[in-house]
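Below you'll find the structure, written out as structure tokens, and then a few comments.
All protein chains but one are shown at their positions in the complex.
Entry: subunit A
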Amino acid sequence: MAVATGNSFASRFGVHIAVLIFVAIWTIPTLGILVSSLRDKDQIIASGWWNSFSSSTQTEAGRLPAASMQVEKDGKFVLQGNIFGNSPVRNISAFGVKSAAPTQYPAGTSADLGDGVTLQLNADGSFIMQSPKAFEGDRGQRVYYASSAPPKFTTDNYKTVLFSEGIGRSFMNSLTVTIPATVIPILIAAFAAYALAWMRFPGRALLIAVIIGLLVVPLQMSLIPLLKLYNGVGAFFGMPSKTYLGIWLAHTGFGLPFAIYLLRSYIAGLPREIMESARIDGASDFEIFVKIVLPLSFPVLASFAIFQFLWVWNDLLVAMVFLGTEADQIVLTAKLNALLGSRGGDWEILTTSAFVTIIVPLIVFFSLQRYFVRGLLAGSVKGG
């Protein structure tokens, strides 16, 4: 690809811009939840996350004190104080007394409310309301104001979701499901892959064809029979049917076709001379496998492990069918799905939980991308 097609400055510039746009579209959505998860929860709903580094302006409503707080001064009845009370002071830019015009008057000006009543609300929240007649009623005047708060970033959302929303526990559950379900298939698949690549036996071609066929069998085909089987086995032994053991085995089963396929195509490509010289030296198949094939296959084993890890960690369907929804079994993806239902509009919870669920795959992905790409290429290009 060293041949530059179109060498003009404009076209090269265009390529940079085009790629930049693509990169922006592909990264901005994820950036959105990362930034939001670190924002103060009141600010998340007050302004878009792309504005999170500038002060957020929000329109709020407050109430002045009741008439009982008034003092008489120079023949006028006066109410004085600070609208923020004891809460932290924000910067008020404008205020109003009608909900239809909440920002009618700039802060610091005196608003004429009719009948000689005036109200002045300053930027720091202090107000003074004056009237020629005594104020009445035990409910004070409603005041609307636009206040701006400086950008506020916090890790509180993470504390909340990890410890009180149950995400921390689900994180452990996900690890519990994922690690055994990644490790167990490797050896089983590696032995089968070696036999299918280097041993001669009747039915070998058929077995390979079956495995390639199974590669594309939709998971949906397995769910109902396995659910019935698990219920039956559970009832027979008087045990619950939703167990970690059940899901470990299920993920092992669903991952095996790809594992065998990927490993076989790699192991079949190992140089024949090595195998043959070992055989002449009197090594058995078992010894060849353990001493030669396994060490040489490390890259492809790593590729498969990453695939399986990501697939199991990100899986929702298998977890929803084979695990319960109680705190001791619910995995991150299922928990996130449940939160979408129960905490629909609470974006501080949702964005933070989402980020917790994707952080592990992202780390795995970035640190081991080389193996991941290699597996992807081996698994699909030859799969044609």
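Here is the rule we use: a contact is a pair of C-beta atoms (placed from the backbone, for glycine too) under 8 Å apart; a residue touches a chain by one contact, two chains touch by 3 or more; residues count from 1.
By definition in this document, contacts and distances are computed from a predicted model.
**Q** Looking at UniProt, which of "Acetaldehyde dehydrogenase", "Ribulose bisphosphate carboxylase large chain", "Alpha-glucoside transport system permease protein" or "Carrier domain-containing protein" names the chain that isn't shown?
**A** "Alpha-glucoside transport system permease protein"
**Q** Which of these touches the unseen chain: A:F9, A:F201 or A:F237?
**A** A:F201
**Q** Per the definition of touch given earlier, which of A:M172, A:A235 or A:I274 contacts the omitted chain?
**A** Reading the full complex, the residue touching the unseen chain is A:M172.
**Q** Looking at the full complex, which residue from A:S68, A:Q220 or A:S342 touches the chain that isn't shown here?
**A** Looking across A:S68, A:Q220 or A:S342, the contact with the absent chain belongs to A:Q220.
**Q** I'm checking contacts with the chain that's been left out. Which of A:K159, A:K228 or A:K291 qualifies?
**A** For the chain that is not drawn, the touching residue is A:K228.
**Q** Could you list which residues of subunit A touch the chain missing from the display?
**A** 1-6, 11-12, 15-16, 18-19, 22-23, 25-30, 32-33, 36, 44-50, 58, 169, 172-173, 175-176, 179-180, 183-184, 187-189, 191-192, 194-196, 199-201, 204-205, 207-229, 244-245, 248-250, 252-254, 256-257, 260, 284-286, 289, 310, 313-317, 320-321, 328, 333, 336-337, 340, 347, 350-351, 353-354, 357-358, 361-362, 364-366, 369, 373, 376-377, 380-384
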